[in-house]
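Following: one structure in structure tokens, then a few remarks.
Just one protein chain is left out here, and the rest sit where they should.
Entry: chain A
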Amino acid sequence: MANTPSAETKAQLKELSTLAGVPLRDDVFDALVELTYLDIVPTAISQVVASLCKKANAVARSPVFVLDAKGKPIISRDFRGEVAYSCVERFNMRVAEMESENIPVPPIFLEEEVSFCHISHNNVVLLAVCSDNSNAMSVLLFLHKLVDVFKHYFEELEEESIRDNFVIVYELLDEVMDHGYPQYTEARILSEFIKTDAHKMEVVAKPPMAVTNAVSWRSEGIKYAKNDAFLDVVESVNLTVNSSGSVVRSEVNGALKMRTYLSGMPECKLGLNDKVLFDAQGRGGGSGKNKAIDLDDIKFHQCVRLSRFENDRTISFIPPDGAFDLMTYRLTTQVKPLIWVEVKVERHSRTRIEYLVKARSQFKDRSTARNVEILLPVPPDATTPAVRTTNGNATYAPEKEALIWKINSFPGGKEFLLRCKYGLPSVSASDEDGVPAARKPPVQVKFEIPYFTVSGIQVRYLKVIEKSGYTALPWVRYITVAGNYEIRFQ
């Protein structure tokens, strides 16, 4: 038939589309077939195909962008094809749209078959664009690790540091990801073969063994005159107390932060008062000073041999050089709030309010909390706060809409008081719309208590064995700090 597409045309189209590396969707193909009826010369068809191909490729495959505060790309690396700046515009538009509609912008969203994953840091936004079903968790984590790498190189990641180091940034982007797959994000090792000052590299660098080794976090041949390992046990207490004064949620997030200055490839073994281990060894729960503890969830740095831990609870590892988090753990057993804050609000009149605040330390009196900071929210329109305290200093910080009560040293088993009077304007904004003042933010507390842990975790030993046979001294410190410590009040 004269009006059927000739087999030739079809073949031509198919060929054209494969040549361009763009398999045509059926409906597109049909649209093209339709074009052939409109007496369009083959060259015009090829033009359409070309423009279609361009469109198909215009969807960037998986580029990573660094954007400035206004959403303009500072630098980008497209791992699978051309960089389409238009997708950044689309990202910006969608974000602006959501913000104007007061919709919270989720870190991942879909827009016309393209997914945008983004995080921000200082004044830059890191944006990864995906057009297939990528591993979202891994993409976001990668962006965070990228921030760490940049910070390691440039001290701080911000617009200026990216511009000032764009050559290195390109080099790093080339190494940390390939074809959209995260490859290697160990900043310390990267800096062994990608250096900020190229002139220092007289000898052409080779990839360090570590990049592909099973021990990917440590290079060989490290030497120290004095071999030291510092271990800080830091426990941060997250606590939420509701307005009726009961503890809704309490959680301890602990971390074993290590700094190692050890030569060679040291084998380390760490012993803790781990209840599971003690039970396995038939030592029972222990008592007094040797009490064993049960941790809810333990996470290890990649250097720790996980299968060994799974088998016999031995924590064995070859540490990276320098600082790292060897292990983090979580404890959800109810803990007594270490610092208890009670706020009594007395309303003398509509315009005169008085706070009576009691802060009590509920730990043993041989410990002392340092740098205690209690943040007491006051209404934004509060006027002339007058504060008196039994201990420490309290200042009014209007920018935070809060009073900040600082107590440098707060021994256990003590109670301190604060009294604060402030006024409110006689006509408040909220009265007019009939909306009562919104809820006040919770009281937030910061503190640190050295030589103390909530969990009672103890480092029993840290053995360091290296084939050269040196002895290394482990230094262990304990400290407890406030994390997300919120006390709601009426």
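Everything below uses one rule, namely that contacts are C-beta pairs under 8 Å (C-beta built on N, C-alpha and C of every residue); 3 or more make two chains touch, one makes a residue touch a chain; residues count from 1.
Convention: contacts and distances are computed from a predicted model.
Colleague: The complex lacks one chain in this depiction; which UniProt name from "General transcription factor IIH subunit 4", "Vacuolar-sorting protein SNF8", "Beta-adaptin-like protein" or "Exosome complex component rrp4" does that chain carry?
Modeller: "Beta-adaptin-like protein"
Colleague: Quick one: say which of A:T314, A:T328 or A:N391 touches the chain that got left out.
Modeller: A:T328
Colleague: Looking at A:A69, A:M137 or A:L356, which residue reaches the missing chain?
Modeller: Candidates A:A69, A:M137 or A:L356; residue touching the omitted chain: A:M137.
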